[in-house]
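Following this message is one structure expressed as structure tokens.
Of the protein chains in this complex, one is absent; all others appear in place.
Now for chain A:
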């Protein structure tokens, strides 16, 4: 009898421990009559994390392994003077962006995994530098998150400028879910906002909060690896990885708490749950969540006239399912999802370039340009 009793208890615990999840209401479908195709422009890349387009049409590409490549007229040149990168787990050389006024000031911004500072391990850093004669010069460190840790997870990172010239960048929770994201006196699990010289804007939300990391703009994030300025509204949009289910799209707002890990549509990788709630007062709901996870990386919001039928659509790379996702929104609500270029490979990044073309970076392959099908 006692045995049956304990068996029942175990069954009861098991039912509760294995959380049920509801799939995303809108499912990703194959496109009908896709009028675009991909054209490989930069071959033979390993993990092309970030890309930036210079005024001469050439391209800067970061390889996660630590290499910065300048691609011009079909030739790859390795750039010297890149700081030492702490390649561990998901960390490495991460995103790259140029200043909105690059033509006049030449500043290039880079995030990467750095072991600088006290303690073993590393954390995400932001630098800026100028490119002269294939070398990074005048390098300045603008931010270095702490503490260092040997954890391999969740470094972020993406960089974006808004219309007012503020710089935003992301750092994930660094595998310390229950400590970092909800604590504004700690780094990690945050979106940061800085002036272009690295100083902290005096209207940042926690500027007067005691002990707060005043560079924080929003918190409660897990691991944002996609970030784009909405060209129509100027708002900063991000996508972030959930655990098993619960990847999210969020529109970042000043001082807002995006809830990780107090609220989430995801569950542990093991199938057990870490929270019972998906919403709570004072915490933001995502604009969209993915269940199952697609492992989103990179984001672009289409405004280019080269893709008239995609205008205002959100493009997101899927690492897991190896396609580019096109999300169609009406009044900030996702109404349709499409899987583009299925099986192209792990899509790490997507950017709408100044030439109006959309470029996608695929792991193990290279960078493709999306063009009209002949």
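Rule of thumb we're sticking to: contacts are C-beta pairs under 8 Å (C-beta built on N, C-alpha and C of every residue); 3 or more make two chains touch, one makes a residue touch a chain; residues count from 1.
Definition applied: contacts and distances are computed from a predicted model.
**Q** Given the choices "Glutathione import ATP-binding protein GsiA", "Xylulose kinase", "Protein translocase subunit SecD" or "Cytochrome c domain-containing protein", state the protein name listed in UniProt for the chain not shown.
**A** Result for the unshown chain: "Cytochrome c domain-containing protein".
**Q** In the full complex, which of A:151, A:177, A:193 or A:256 touches the chain missing from this view?
**A** A:151
**Q** Looking beyond the chains shown, say which of A:175, A:246 or A:261 touches the absent one.
**A** Candidates A:175, A:246 or A:261; residue touching the omitted chain: A:175.
**Q** Looking beyond the chains shown, say which of A:57, A:165, A:234 or A:364 touches the absent one.
**A** A:364
**Q** Based on the whole complex, identify which of A:166, A:321 or A:357 touches the chain you can't see.
**A** The one listed residue touching the chain not shown is A:321.
**Q** Residues of chain A in contact with the chain that isn't shown?
**A** The list for chain A reads 10-11, 13-15, 17-18, 46-47, 64-65, 86-89, 91-92, 151-153, 175, 243, 269-271, 320-322, 345-346, 363-364.
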